[in-house]
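The other protein chains are all here in position, but one chain of the complex has been omitted.
By written order: A, B and C. Residues from 1 in each chain.
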Amino acid sequence: MAAPVRSTADQPTSSVQNLTIGKALNLGLRAAMEADDKVLVLGEDVGKLGGVFRITDGLQKDFGEQRVLDTPLAESGIIGTAVGLAVRGFRPVCEIQFEGFIFPGFDQISSQLAKLHYRTQGGIKVPVVIRVPYGGGIGAVEHHSESPESLFAHIAGLKVVSCANPVDAYWMIQQAIRCDDPVLFFEPKRLYHSGALKAPVDTAAEPDPLFASRTVRQGSTATLVAYGPSVKVCLDAATAAAEDDLSLEVIDLRTLSPLDLEPVFESVRRTGRLITVSEAPSESSITSEIAARVQQECFYSLESPVLRVTGFDTPYPPSKLEEHYLPDLDRVLHAVDRALAW
Amino acid sequence: MAAPVRSTADQPTSSVQNLTIGKALNLGLRAAMEADDKVLVLGEDVGKLGGVFRITDGLQKDFGEQRVLDTPLAESGIIGTAVGLAVRGFRPVCEIQFEGFIFPGFDQISSQLAKLHYRTQGGIKVPVVIRVPYGGGIGAVEHHSESPESLFAHIAGLKVVSCANPVDAYWMIQQAIRCDDPVLFFEPKRLYHSGALKAPVDTAAEPDPLFASRTVRQGSTATLVAYGPSVKVCLDAATAAAEDDLSLEVIDLRTLSPLDLEPVFESVRRTGRLITVSEAPSESSITSEIAARVQQECFYSLESPVLRVTGFDTPYPPSKLEEHYLPDLDRVLHAVDRALAW
Amino acid sequence: MSSPEQWTRPEPGAGPAATAAEPTPEQVIAGLRATTEGGAELTQLLNPEGERLASAHFDPYVSDIDAEALRGLYRDMVLVRRADREGNAMQRQGQLGIWVPLLGQEAAQIGSGRALRPTDMAFPSYREHGVAYTRGVDFKELLGIFRGTDHSGWDFQAHGFHPYTIVIGNQVLNATGYAMGQKFEGKVGDDDGEATIVYFGDGATSQGDVHEGFVWSAVYDAPVVFFCQNNQWAISEPTERQSRLPLYQRARGYGFPGIRVDGNDVLACLAVTRWALDECRHGNGPVLIEAFTYRMDAHTTTDDPTRYRLSDELEVWKHKDPIERVRVHLARTGGADQEFFDQVQADADAFAADLRDFCFNMPDPPPERIFANVYAEPSPVLEAQQREHLAYLAGFAEGGER
Partner (left out) sequence: MSSPEQWTRPEPGAGPAATAAEPTPEQVIAGLRATTEGGAELTQLLNPEGERLASAHFDPYVSDIDAEALRGLYRDMVLVRRADREGNAMQRQGQLGIWVPLLGQEAAQIGSGRALRPTDMAFPSYREHGVAYTRGVDFKELLGIFRGTDHSGWDFQAHGFHPYTIVIGNQVLNATGYAMGQKFEGKVGDDDGEATIVYFGDGATSQGDVHEGFVWSAVYDAPVVFFCQNNQWAISEPTERQSRLPLYQRARGYGFPGIRVDGNDVLACLAVTRWALDECRHGNGPVLIEAFTYRMDAHTTTDDPTRYRLSDELEVWKHKDPIERVRVHLARTGGADQEFFDQVQADADAFAADLRDFCFNMPDPPPERIFANVYAEPSPVLEAQQREHLAYLAGFAEGGER
């Protein structure tokens, strides 16, 4: 087994680097592994290949095969052994290759990972992170473009987060790994290598807390709330709307469970209108939950109902149709129009 | 293999029988098996034992081991082979012993069962019914009292229903089996053998459609909407409220996906107030979905926000605490009071 | 028909294809089962008549078991059985919601449990009260699960005994991961090596998770002993609903040892488990042990076995009782006298009485327990839910019933 030596060649000269989301995740994982030698990375093809998205690129080379494990091909095995490793005191970070392949591991997630701490009255901690590249827009075949995060938000005992930019990617993955609870970490795969989203990441900065939403654009006419890949869609929509003199506020949820809706309530009390945006099907989803809670908390502030712009309640369609399936700028603005005309 | 002969000793003399939910399901299954010899029953202990709740009692004796299969102990196997049997032209009815054990089969449900028809542009039908005894209140150990139905409502391609009385139990199971779509059939296990719920079932009657909600008590002050085991709770609450001159309308959802909310909208337009009741955790759930849609459809009719009375967002607690966890008459009426005082 | 050994490398005839089915596996296995003997490959050190059988292979693993030690194992089994019967009785009296009896499986559990060292870790299923006892878990701590006051009570680390797992097969993967961790920490490779043991039933062998546990442990050389208590039944389903072959042979396909031991022979269970753990400690894991035994009672107190099995079967197995054979052996060899047996019985009764006392006085947990420990780090959403519910309850306290 190779010793966990960090190759100094990679060492940046300043603490600020201009990174894509994918590279930020890679550096975040590296930082977490350096900070704590109980952190393990495991999954299919995460070692030599560096993962099919290269998010774990170079980690096995530097940390060895006992800290970066190319596992057998079975997701229940990945998560089930990660639970056991966590019981032993490790902090496993599992990669699920694409979100559509998390389901064979669903039982271990819901029956063991989510419940072990509760069942033992806190006696056992299971600080497992499950990294899930998710969402559409990459022209892929079936099972490679879905957004199943609502299923996990419904399961008590799990925490669920999603990052939408390189700074969050870098910090949130480290915070998730440090968190003593199991965290489902949803990564917007089509943005992994987006040059447009590249941003300076200051590795010496103080990050925002993990389980907090953030207002990423201020506005007064209506509020858009989104997470992961849809944040960019909303920001683009807000930019477009500004040309029509519409001032849209955009909130990046960041944490999907527990939801941090205070900033949303506060915003809706000002704007009176809310549109939630997500690629996931709407039925019994996180966007339903937001609507349910906002209509209760902001009952007298709402000037129109909470509207939802989401994927449809169908399986993910063949990729030639995904531009219709995925919420885009036009659909978001159409919803804004509807809200304003209510 | 025994020939599928029906023992005439059981034959009722009239077409009306006074049945529990459990017995009604048993007779409904029997009727479906008699009507179509492609109907198979499979699961753990469903044969000789008749299932741990005896819902399949006597079926293997009368229909033989090739139509009532005691399967190996693995839920992915049960559902995965049922999918294959359906592709071959059978109509398998799977029993999951307790809802907490459906998760090892989650992948086959979401990846194959839910999607095969879509993927083949209608070329393959998968008329599989998955029977799931669910809900709490039976003083059981872990994994035996949960309400995971929202997870399936979120998955496109599945239909999800729940019965709440013997007449529906008898008919809905037969309709689910006849339905060409996969149906998750949630059965309120603590009411299976409830003598109090016994009701006359006319096996010669014309049943209501499967995918339709039903108003089970009329009222004008507020609307309660529930399904499965919570319907009885709401009816009891309505009876109690009547003593305080509160007139509560109660709607039994029956179909959880697709939701049939027209009767709910209509009711809310009259009463102006809605309380949704379910044993499931509330986060990203069916009750969230109802709230999200009602606030949109009945925006100007609501006099108070849609309130939810549900299980808490925790794992199911040890059974000595379940009376607190499960929505009861008092919690429902408390919510009514809150809605009225809003 | 050819032996299973040959099935791996078939020898199709040179002539036309087979024209009729061979005997079904059910028939073959029915033949095997008819003996209820476990077959020729059953490892046994103490037969049902209480005779000590020599084994060049396994005797060294129990060379330290003198009369005193055997008396200890006997006592363990009697106490555990007595407590188990008390569990059944308390369920009947409404003190427990359910009880999962271990009757008949005392030797498998005490033998394997006593093979463990304090540094080893055991992952039970839900019937391993005997193993719990060997791990120093107070029997009282088991009751909360069945009374419904908690999901699991003991300190898993202090006892080297993981919480019970009810979802069939799950713990096999968790144990494998734990054992991988032992290896990654460098705790494997010599006489002082650590090992993990995981318990599951015959029915569990069908679950994907058990297979994946086999795959993972083989690939990572994890120091884990798979201890399958084949008690012949998975609720109402006999073992042939799960497999054509004896279950210990499942290991063949993965490239690690599988062995069948007489699960009603406490000495053989101890020896074979010590050997298997030893292999693991030295880095030769994993190992599969099939303890061939019998569930002498119902699956749980809610089960009615008369619906699916004949009482004849039980009668045959009574002759192979795990406790009786040790008693006979001790008596015949002068390893114990009547006074000892009486004393053990008295100890067992006292043990049960204590348990009973405790159980009848167990308090209900407070409602705030519902919300406690869902997360290790607080969730504001849940805290709000808790506040709201407790305020609601407080309203009752103030206002009385509505």
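Keep in mind that, in the parts below, a residue touches a chain if its C-beta (ideal position, glycine included) is under 8 Å from a C-beta of that chain, and two chains touch if they have at least 3 such contacts.
Since the model is a prediction, treat every value here as computed from it, not as a measurement.
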Task: Selected from C:Gly113, C:Gly130, C:Gly258 or C:Gly335 as touching the chain missing from the view - done: C:Gly258
Task: Sole residue of A:Ala74, A:Ala114 or A:Ala339 that reaches the chain not shown, by the stated touch rule - done: A:Ala74
Open item on the list: So one chain is hidden, and I want to know which residue out of B:Arg30, B:Arg131 or B:Lys159 touches that hidden chain in the complete assembly.
Closed with: B:Lys159
- [ ] Consider the whole complex, including the chain that is not shown, and state which of C:Gln249, C:Thr301 or C:Ser379 touches that chain.
- [x] C:Gln249
TODO: Spell out the interface residues on chain B facing the chain that's missing from view.
DONE: 40, 66, 71-72, 74, 76-77, 79-90, 92, 104, 107-108, 111-112, 115-125, 127, 156-157, 159, 179-181, 211, 258-260
TODO: Name every residue on chain C in touch with the hidden partner chain.
DONE: 4, 7-22, 24-25, 41, 56-61, 189-191, 205-212, 215, 218-219, 221, 240-245, 248-259, 275, 278-279, 281-284, 287
Open item on the list: For chain A, which positions touch the chain that isn't shown here?
Closed with: 44-45, 47-50, 52, 70-74, 76-77, 100-101, 103-104, 139-143, 283, 312-315, 317-322, 324-325, 330-331, 333-334
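The rule we apply is simple: only the chains that are shown with their structure count from here on.
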Task: Longest centre-to-centre distance from chain A, chain (CA-based) - done: C
Task: Separation of mean Cα positions, chain C and chain A [Å, integer] - done: 40
Task: chain B-chain C separation of Cα centroids, rounded to whole Å - done: 35
TODO: Please set out, as single numbers or ranges, the residues of chain B touching at least two other chains.
DONE: 76, 100, 103-104, 142-143, 283, 312-315
Open item on the list: Can you pull out the residues of chain C that are in contact with at least two other chains?
Closed with: 150-151, 167, 208-209, 374, 381-382
